[in-house]
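I'd like to ask you about the structure that follows.
A single protein chain has been omitted; all remaining protein chains appear in their positions.
Moving on to subunit A:
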Amino acid sequence: MSPLAILMSAFILSIVGLGFFIWSQRAHLTDPSTEGSEVIFAAGEIGTPEEPAAPLATRPAAGADDAELAARARADASTAPLVFFFYCCAFVWLLVASAAGLTASIKLHAPDWLTADAWLSFGRIRTVHLNAVAYGWAPMAGLGTALFVIPRLLKTELVGGRYALLGAALWNAALIAGLGSLAYGVSDGLEWLEIPWQIDLLFVAGGALIGLPLILTLRRRQVAHLYVSVWYMGCALFWFPVLFLVANVPGLHHGIEQATMNWWFGHNVLGLFYTPLALASIYYFLPKVIGRPIQSYNLSLLGFWGLAFFYGQVGGHHLIGGPVPGWMVTLSIVQSMMMILPVAAFTANQHLTLKGNLAALRHSPTLRFMCLGGLMYTASSVQGSFEALRSMNAVTHFTHYTVAHAHLGLYGFVSLVFFGAMYFVIPRITGRDWPWPRMISAHFWLASIGVAIYFVSLTIGGWLQGRAMLDESRGFMESVLLTLPYLKARSVGGAMMALGHVIFAAHFIRLLTARGASRRAQPASPFATAAEGI
C-alpha cells in the first residue's frame, strides 16, 4: 500500500472511531434520563442569576441549601493552605517572568543595553522568561486553581493534600535550580525543554505528586456525574508527567527524531496541559458567576474528546519545511484544521450560556477576564489552524508572527483566565475581600490593552518580516531592520502588561496585610460590596 493510502485510511478510520466514541459516551451517560447530570443542582437553583450589586444583607443566599454550603466550606477548608501556596509561587514567577520578558524585548531594539553580564544576554534571558512562564507562572496558577475546583465539584474534601504540597515544593525547587542553570549558561538546547534533564526528574516527581490527590479524591467523590471541568483538569494532571518524562529521557532521541519529539512535547504541553487547565477554569467560573448551567453536555463532550484526540497529532506543524517525513507534516496540518471543531464546540457552548447574561460583566471582574480569555482561545486557535497551512507557514515561520500568536494563546487566553480564577478563589481561601476594586480594573485594562498592542504590532511586523525574507531581491538585513518599530511597540505593550502584574501582586499583598479584614468578620467597607461579583 502506498503511504498516501495508509495516511488516508488512518485519518478516516480515526475520525469515524472518534465520532463513534463520542456518540457512545453520550448515549451511555444520558441513559437514565437527564437526572445523572443534574445531581449537582438542588431543586430551584437553576436560572437565578446572581445580582452582584445587591447589598449583602438583602441578598438571598443564592439558592444554595445548608448541606451544599457545608460541603462547599469543607471542600475549601481542605484546599485553602495548599492553593494559597501555589498562588504565592504563581505571583513570584509572574513577576520574575515579566521582568525577564521585558528585558528580552528591550534588548531586541536596544542591543547595546546591559551587555556586561552574560546571564542578561538575549539568549539566556529569553530562555529564563520562557521557562518562568511555562514552568512557573502558568502551572502554579493553573494547578492551584485545579486543586481548588476539583474537591468542590466532587463534593468532598481533598484527600492527600500533603502529597501535593510536597510536589509543589519539589517543583519550585526544580524551577529555581533550572532557571539558575539557564542563566549560568547550562541548557539542554531544545526549546521548551531547556532545563537540564537531571533537574527534570524533580519536575516529573513533583508533577506526579501533585496529580496523586486527584486520584485519591476521585475515589471519595460524592457525585455520580463528573462535571466537564473535572475531565479537563484530571487529564491535565495526568498528561503532564507522562509528556515531560518521555520528552526528557536522555540519550533516547536523536537527530530528526529528536526534533519531532521536541515539538510533539512542545505542542502537547500547550494543548494538553495549559489549555485544558484554562478551559476547565472557564467551564467552572463562567456559569458559576452568572448562575446558569452550561448550555450543552453534548458540546462539552465534543470539545473535550476532540481536543484530547486531535492535539496529540499536531506537533508536526512546527516543523513544516524541515526534513521530516511528508506524511507526518501533512497529518499534523490536517489535524490542526480539525481542531477548529472542538474550538467551535467550546465557543458555541460559552456563547449560548452567556447569551442574555452579559450584564454581569459590569460587576464581575472574574467574568470579564474569563470572557475575554475565552474569546482569545477561539481567536488564537483559529489563527493557529491557518498558520499551520503550508502556504501561510512559509511566510510566518522564523518570524515574530509566531511570537505574537504565542502571546495571544498563552497570555490573552491562558493568563487572563488564570487572573480571573485567582480573583475569585483568593477571597475564598483567605476569607478576605479584595480591598481596592479599582486596581482590578486597572489590571484588567493594562493587561488587555497591553496584549492587544503586543499582538497587533508583532503580527504586522512578523508578516512584513516574513515577506521580506522570502524576497530574493532584498537583503537579509532589510528584513531585520524593518521590524524595529514593531519591536518597540511590543516593548510598550509588554511594559503595560508587566505594570498590570505589579498592580495585581501589590493588591494581593494589600489584601493579606489589610487592617481589620479578619478571616471571619464581614468587612463592611463600601469597596467590599463593589467587588461583589467575585
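As a convention for this text, a residue touches a chain if its C-beta (ideal position, glycine included) is under 8 Å from a C-beta of that chain, and two chains touch if they have at least 3 such contacts; residues count from 1.
Keep this in mind: contacts and distances are computed from a predicted model.
Per its UniProt record, the hidden chain corresponds to "Cytochrome c" from the list "Cytochrome c", "Amino acid ABC transporter permease", "Ribonucleotide reductase" or "Response regulator".
The missing chain, though absent from the display, is touched by one residue of A:Y135, A:F273, A:Y297 or A:Y377; that residue is A:Y297. Of the candidate positions A:L130, A:L319 or A:L416, contact with the hidden chain is made by A:L319. Taking the whole complex into account, subunit A touches the unshown chain at residues 2-4, 7-8, 11-12, 15, 30, 34, 37-38, 40-42, 45, 48-50, 56, 59, 61-64, 68-70, 72-74, 76-77, 152-153, 225, 227-228, 256, 283-284, 286-300, 302, 319-327, 329-331, 333-334, 337-338, 340-341, 344-345, 348, 390, 427-428, 431, 433, 519-520, 522, 532.
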